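Yeah, one chain of the complex is gone here, protein chain that is, but the others are all in their spots.
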Amino acid sequence: MEIPYTDKPRPDTGLYNAKLGIWLFLASEIMLFGGLFSAYILLRVNAAEGVWPAVKLAWPHGLLNIPIGTFNTAVLITSSVTVVLAWASLKMNNFARFRMFMVITVFCALSFLGIKSYEYNEKFTHYELRLNDGKAYTGHLIVNGEHPGFWDFSKVYNLEQLKAKTNVTSIKFTADPEKAEGHGHGEAGAHEHKELDLKTDQIAHLDAFLPRNHTFFAIYFTITALHGLHVLGGALVLAYFAFPGAKLWKTHPEQFTNRIEVGGLFWHFVDLVWIFLFPVVYLL
Amino acid sequence: MSDNHSHGPTGGSATAGHDDHDHHDIASHIKTYIGVFIALLVGTVITVSMYYVHFDSMALTIAIALFIASIKSFLVAAYFMHLISEKKAIYGILIISAIFFVALGGLTLWGMHDWPTGAEGKAMYVP
Amino acid sequence: MIEFLLSKVGMRPGASAHAAEVDGLIFYVHLLMFVLFVGWLGFYLLALLKFRRAANPKADYVGVKGHLSTYLEVGVAVVEAVLLVGLAIPIWARAVDRMPTAADKPVEVQIMGMQFKWNAHLAGADGKWGKQDIKLASATNPYGLDGADAAAKDDVTCLLGEPFKLPVNRPVVCRISSMDVIHSFKLPDMRITQDAIPGMVVPAHFIPTKTGKFVIICAQLCGSGHANMRGDFEVVSQEEFDKWFAEKSKAGGGGGFE
Partner (left out) sequence: MSATHTSTLPQHGQGHSHSHDAHDHHEPNFWHKYVFSTDHKVIGVQYAMSALSFLFFGFLLMLCMRYQISHPGEAIPIVGSLMERVLGEAASGGKMSADLYNSFGAMHGNIMVFLAIVPLVFAAFGNYVVPLQIGAIDMAFPRVNMASYHCYWMGGVTWFTGFFLPGGAAKSGWTSYSPLATVAEFGHSFNGQTALLVGLVLLITSSLLGSANFIATVVQLRAHGMSWMRLPFFVWAQFVTAFLLLLAFPPLEAAGILQLMDNVFHTSFFLPTGLVVGGSQLPVSGGGSPLLWQHLFWFLGHPEVYVLVLPAFGIVAEVIANNTRKPLWGYKSMVYSVIAIGFLSFIVWAHHMYLTGMGTKISTFFQTTTMMISIPSVIILTALFISLWGGSIRFTVPMLFAVAFLPMFGIGGLTGLPLGFNASDIYLHDSYYVIGHFHYVVAPGTMFALFAGVYFWFPKATGRMMNEFLGKVHFWGSLVCMNMVFAPMFVQGFKGMSRRMSDGGAIYFGKDVAYGADPGVLKLNNMILASALLLFVFQLPFIFNFFWSIWNGRKVTSDNPWDATTLDWATPTPPPHGNFLKEPIVYRGPYEYSVPGASRDFTPQDQKDPKG
């Protein structure tokens, strides 16, 4: 005995079960990301002036790597078109082409995640520095001649942790070029990097671009990480369909095509979230 | 939603649902997909270049960026996700969640900006 | 009359100018509830009795005809609308939203909740608030008052639950905030409740009309000492208040911090 309408649509609704199921799930996802976007808007609208002196803005922006973000957007868009092409290939009974497009999709997904972790690492090793005399910088930290790195998390410091290290009394700091006031312009227009030699007791505040550093980073990391988890989950499912799950094509081709459509719908949704996320956190 | 009775005559031939996309149809869909793909890339390029062009008004920048994002998301939803020819039930679900999403964001924002006279939302240490 | 009936169900007597309005609304809502409840209960008990199986072995397929219930439901809606438009909204607009102006010569008190005490701070004899800085804030100096600032020298502070005084029949404006978690500044007898939320200052105002000792309840869970976070204040005559104020102001420095 089987559940009806797993492959054929129910006549009066015109839908097969999984299609309705995935759209319901996506509706809840809209509310999930909707909640996060609402939080973002609220925190940003309410952000107080002067909380982040280094960029002289209430809400630091232009701190993310725009060229890379743009590239990643293109990667995700590509994967979105390939997944729908994969489905179309099945519709045209071309299994080999289906598998090719699926592989491309999964490859894009993994590239997206790889690039994203490169960006994360870039942020975790980027610092905000404020001195006792009120000067503020962003840049890179050099402790005992080495750049602290994300992959070795014990070397990501804030001021307290730095002071707790007895063998460190001074640091070097490669400051980023000054930015145009009022509107940060990312990596554009490189001026020279200033090298600072500092005693630890000159420093008022020092922290990497971590979630705890500022609400902007907090929301950036939280939403993109959640989005990344969706990408990862989607990639796993699509990879499953491309290989072990593809057995179903032989026995139940319609049900298999439906699964691909449903998986694709999820994948497009992930793309949709990014379409908003990218301008909102990178550009605005 | 329609009464279950009414589907009587078609009930036996539910298979029709899928075969109406014949190969020819799909081939024309593929053209659309490629077109949308290109449009999405173009949209991305416009958004980013607009950022470098640097408008004076932040509000304008935000408006344009979100406008382009909306168009892009419309394209994805309408063509990749086939919303343009989807069933009523799906539209219903999406409309409901859209309404509640707007209610959540809108009312929260309003709630955080309508205070009794004299309230100060930002500083604790008032002189 | 209303006051009497409410006191019969245990309601505290009000002690502020707008208390009667709030109590009036409470009364009328309960009147509506009471009428509905008794009406419905009568119908309900009658139905249970009359249509029990023994009395009515054969059920009637149709049951009640007519539109009585519709009229009733519309009636409930209308009464609710009247209470809303006639009482609730105007009371809020007046008693909560509209602040007294300088012409009303209000007494202004900063109220700061902290785990698990209430603090009050009045500008001193000079009428100016001392300089406040979060960097100076501590367990004993919740306002972060700068002792070096001249304006702070004569400020009146009642810290860590020390009772404060207010004059009777004069508008009082409390500017309520918190330094750690959310508390709620509830003066049950004044019919005042306002959450004390860190990061923001929200005013609440009232005109005390009775003298005597009153409590402040912390009406928001704020940690292990929540139940103990009682505050006290006293409403006194204008003369007595002036005397107290002058003494406290002279003692100066805000007291309680160095």
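By letter and in written order, the chains are A, B and C; residue numbering begins at 1 in each of them.
The definition used in the following text is that contacts are C-beta pairs under 8 Å (C-beta built on N, C-alpha and C of every residue); 3 or more make two chains touch, one makes a residue touch a chain.
Just so it is clear, the structure is predicted and the values come from calculations on it, not from any experiment.
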{"item": "Contact list for the unshown chain, restricted to visible chains", "value": "A, B, C"}
{"item": "Contact residue for the chain not shown (choose from C:K128, C:K153 or C:H226)", "value": "C:H226"}
{"item": "Where the unshown chain meets chain A, residue by residue", "value": "1-8, 10-11, 13, 15, 17-18, 20-21, 24-25, 27-36, 38-39, 42-43, 46-48, 51, 160, 210-215, 218-219, 222, 226, 248, 251-252, 255"}
{"item": "Contact footprint on chain C, counting only the chain that is left out", "value": "6, 9-13, 15, 21-23, 25-26, 29-30, 32-33, 36-37, 40-41, 43-44, 47-48, 51-53, 56-64, 69, 72-73, 76-77, 80-81, 83-84, 87-89, 91-93, 95-97, 114-115, 134-135, 137-140, 142, 144, 179-182, 184, 186, 188-189, 191-195, 197-200, 202, 210, 212-215, 217-228, 230, 232"}
{"item": "Touch list for chain B against the chain that is not drawn", "value": "1, 3-5, 7-9, 11-12, 14, 89, 96-97, 100, 103-104, 107-108, 110-112, 114-117, 119, 124-125"}
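In this text, only the chains that are shown with their structure count from here on.
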{"item": "Chain centre separation in whole Å, for chain C relative to chain B (CA means)", "value": "44"}
{"item": "For chain A paired with chain B, centre-to-centre distance based on mean C-alpha positions, whole Å", "value": "20"}
{"item": "Shared-contact residues (touching 2 or more other chains) in chain A", "value": "none"}
{"item": "Touching residues (chain side chain C, partner chain B) in the complex", "value": "96-99, 110, 129, 131-134, 137, 143-144, 173, 175, 177-179, 198-204"}
{"item": "Residues of chain B that touch chain C when the two form their complex", "value": "115-127"}
{"item": "Residue ranges of chain A in contact with chain B within the complex", "value": "8-16, 19-20, 23-24, 27-28, 30-31, 34-35, 37-38, 41-42, 45-46, 48, 66, 70, 73-74, 77-78, 80-81, 84-85, 88, 91-92, 183, 185, 188, 254, 257, 264-265, 268-269, 271-272, 275-276, 278-280, 283-284"}
